[in-house]
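Only one protein chain is missing from this complex, and each of the others stays in its spot.
Showing chain A:
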Amino acid sequence: MIEVSHLTKEYGGRPAVRDLSFVVEDGQIYGLLGPNGAGKSTIMNILTGYLSASSGLVTIAGHPLPEEADQAKACIGYLPEQPPLYLDMTVQEYLTFAAELKGVKRSARKDQVLHAARRTGLEEVLPRLIRNLSKGYRQRVGIAQALLGKPQIIILDEPTVGLDPAQVIEIRKLIQELGRTHTVILSSHILSEVQAVCDQVLILSKGQLVAIGAPEQLSETLSSHSVVHATALGTRDQVLAAVQSLPGVEKVEVTPSFKEDEVNLTARSATGEDIRADISRALTAAGCIVLSLTAETKSLEDVFLELTGAGSDQANTDEPEDAPDEDETQSTQDAPEEKEAGDDAGEEE
């Protein structure tokens, strides 16, 4: 378990993380989500003891930092943003070195190295120099290194950056597997990844925690207003008149459909309550037949963009491309670039 309370980190007077408090429970996969420069890596570096907090308390599995740093570090396996690899060593040598560094006993070292290599699919490249490995393999060596010493908590900083789609899926599978036996914290600016892998999401913006919760829960509860889309048989005026008079409705838009006699209706509730039943009743009473009626649920992406303030126009342009197939690798490959463009725009504001 990791407890963080009122954590603040300043770089030369400029705050990178401000007054952050959260608790990471055991046995779950946590996702740190945020645009570039939101403080994800800083938080991870503080949790792993690489950096010290300017103020605030961090406790790793009951060991406060930095007082009991060595015990706390022994509970954590960490893959930094750039895997910390010695290029002049072979994978086997490197992993053995990392195991020794983490205090793995001589007798257990070989088994643990082999086990970590097997889990990350590195068995074939064990005798090769890290210098000669591709980016994907290097990333996996970094993950294998984090598994050594059997840490309770595994922290991965952007584990899938720069990997090809097949590798991304493999790494995600590995992370989900790890989540069964370890507490995993990963950071990402790719929404689909977090949505696919994590049990809990922490959304960060400009060094502050703006939301925490399960991905579905976030999408549901964070939509402050609910929007209903409906298609009805009838004229524009008829429909408009019927819906506008409803007490819970804040804003109504009616647009003609492709078919004659049909109109599309978009209504927004003022209180955030479900207004589908009211709309259906009102339309039926006005003599319009309701053909379809759906409540718009916000995707995590909308929540993310809204909370991190990455521009509403950006949200509109992003939606049609990303929304339909978020779990497919194609979209994962597109997502980072688009997100980054969005983030940059957000930071300039």
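Note that a contact is a pair of C-beta atoms (placed from the backbone, for glycine too) under 8 Å apart; a residue touches a chain by one contact, two chains touch by 3 or more; residues count from 1.
Assume contacts and distances are computed from a predicted model.
Since a chain is absent, check the UniProt entry for it and pick the matching name: "Peptide/nickel transport system permease protein", "K+/H+ antiporter subunit F", "ABC-2 type transporter transmembrane domain-containing protein" or "Dimethyl sulfoxide reductase subunit A".
Choosing among "Peptide/nickel transport system permease protein", "K+/H+ antiporter subunit F", "ABC-2 type transporter transmembrane domain-containing protein" or "Dimethyl sulfoxide reductase subunit A", the correct UniProt name is "ABC-2 type transporter transmembrane domain-containing protein".
Touch as defined at the start, partner being the missing chain; which of A:78, A:137 or A:304 qualifies?
A:78
Just to verify: which one of A:51, A:227 or A:241 makes contact with the chain not shown?
Going through A:51, A:227 or A:241 one by one, A:51 is the residue touching the chain not shown.
Since one chain isn't shown, list which residues of chain A touch it in the complete complex.
11-12, 45, 48-52, 70-71, 73-74, 76, 78, 80, 82, 84-89, 97-98, 100-103, 145
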